[in-house]
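Only one protein chain is missing; all other protein chains are in place.
Chain naming follows the written order as A and B, and within any one chain the residues start at number 1.
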């Protein structure tokens, strides 16, 4: 009696285990397959594109082609790096100071101010870009790095303040107070004590913002034409009158994705927190 | 203390950035939305016409009605799919195992891929002649052989959802996993000792405790789904016909195809109003003091 029941339970458990493994394999497949497939495509010759086989002669030609004229993906790579780099360089110091004030001081309208900064995360980029398009057109700034940096700050700064405040809240204040008593001014405290202590958080935030800007598409699509085109817009341009050049798109896709894979795995643990602002531990 | 003024000085740069890069354009858009301004006719703003654009959009514009309906369908399917899949996957991944840790390790990858690239890649993989997903679907379900996914209005929207879910489900799984790991173990163990089945433990103990996290996931995903733009451009181009034109894409079309800045601003503001409404809700949820439920 007991024996049969135990066997039934064991069998059921085995079935559940098998089902679980099957689901996980499917999830793994769904997550990885598109990445793997695009990676493979990047090494295919155009004639192999139609073959749905894993057996083909790999070639590096596609990578050579995208860097050569007329595609010159190197320029887009440079633009993306400059725009993302500058955006982070401007926004992180400003955000760190603001986050510090929000984290450490009581002030009037603090709640309302913080709320406003956070709420701007939810504003759709299209509504922001319309006035900027008109402004930049009048100023002759369309298709420049500067234009992209300015609008990207709109997206990145609230995120950075939100994330950094989370990191700062977690740092005990005792060392800062010790420095105040030891004779430091508040600015000295921030430079000598706070920044070194919260440095990992600053780095994670910077990486996070870099990824956001790097992948940004809408602003770049609307505000650039030739000179300041970034990678996400650049990859949409591999097209001739004969149609899309998939092998080149795939090669450029690798180029745009690899650095982000590396960066995101470095800060994986904090990635979730950045997006949800500490609502989830 | 002596930092009475300093604290405002510290906030100033970031406040100016936010003011200049979002509050200012928002205000300008709002003003523009009450004007008649077509770039094809004039390079300077036209006269104020009152709420005419809003009236047109809400009562007399089939394109707007269509975009609203497309966006609503997209958000509904996308959010439901994301929440359910992320929750299910997170519950599975909570356990130890080789497959489990392997899956956990790759969860972050899709989110690092540029949405524009995701769109293009999915267009390639759902290509009628050489799309690997087209082929796979045909291999699994014979009557789908040679099916042209992106030519069918409903299928195209589903592919759009699929491409977005591909990027977001793994990420949201990480979020839910984070929430699960923060839950105390005792209530679940106590329920098991009280002879509850696994399903009852989930329904009566785990799910209620996880509700705040799931709410965050749902609202956040709703916000991003409402803003859906990148993949519409690179995957479907709004088509076939107008079957995948979302509100954000509609604004883009009005502004940069028809150059009607006034009307585009009005539609953009309708979208903004919906998002701000959600934003307030979301903030209340996460700024709520701990212990408030």
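Rule of thumb we're sticking to: contacts are C-beta pairs under 8 Å (C-beta built on N, C-alpha and C of every residue); 3 or more make two chains touch, one makes a residue touch a chain.
Please note the rule applied: contacts and distances are computed from a predicted model.
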Original post:
Just by its UniProt name, which of "ABC transporter ATP-binding protein", "Alpha-D-ribose 1-methylphosphonate 5-phosphate C-P lyase", "Carbon monoxide dehydrogenase" or "Aspartyl/glutamyl-tRNA(Asn/Gln) amidotransferase subunit C" is the chain not shown in this complex?
Top reply: "ABC transporter ATP-binding protein"
Original post:
Which residue among A:45, A:188, A:225 or A:239 touches the omitted chain?
Top reply: A:188
Subject >> Which residue of A:180, A:229 or A:250 touches the chain not shown here >> reply: A:180
**OP:** Over the whole complex, note the residues of chain A touching the chain we left out.
**Re:** 172, 174-175, 177-185, 188, 192-193, 196-197
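In the analysis below, only the chains that are shown with their structure count from here on.
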Original post:
Between chain A and chain B, what's the gap in Å when you average each chain's C-alpha atoms?
Top reply: 15
Subject >> Parts of chain A lying in touch with chain B, wherever the complex brings them together >> reply: 20-21, 23-25, 27-28, 30-32, 34-35, 37-38, 41, 49-50, 52, 90-91, 93-95, 97-102, 104-105, 107, 113, 115-134, 150-151, 153-154, 157-158, 161, 186-187, 211, 214-215, 217-218, 221-222, 231-233, 235-236, 244, 246, 249-250, 253, 256-257, 260-261, 263-265, 268, 271-273, 275-281
Original post:
Okay, in this complex, where on chain B does chain A touch?
Top reply: 2-3, 6-8, 10-11, 13-15, 17-18, 20-26, 28-29, 32, 88-89, 92-93, 99-100, 102-103, 106-118, 120-125, 127, 129-130, 132, 135, 166, 170-171, 174-175, 178-179, 181-182, 212-213, 216, 220, 223, 226-227, 229-230, 233-234, 248, 251-252, 255-256, 261, 264-265, 268-269, 271-272, 275-276, 278-280, 282-283, 285-287
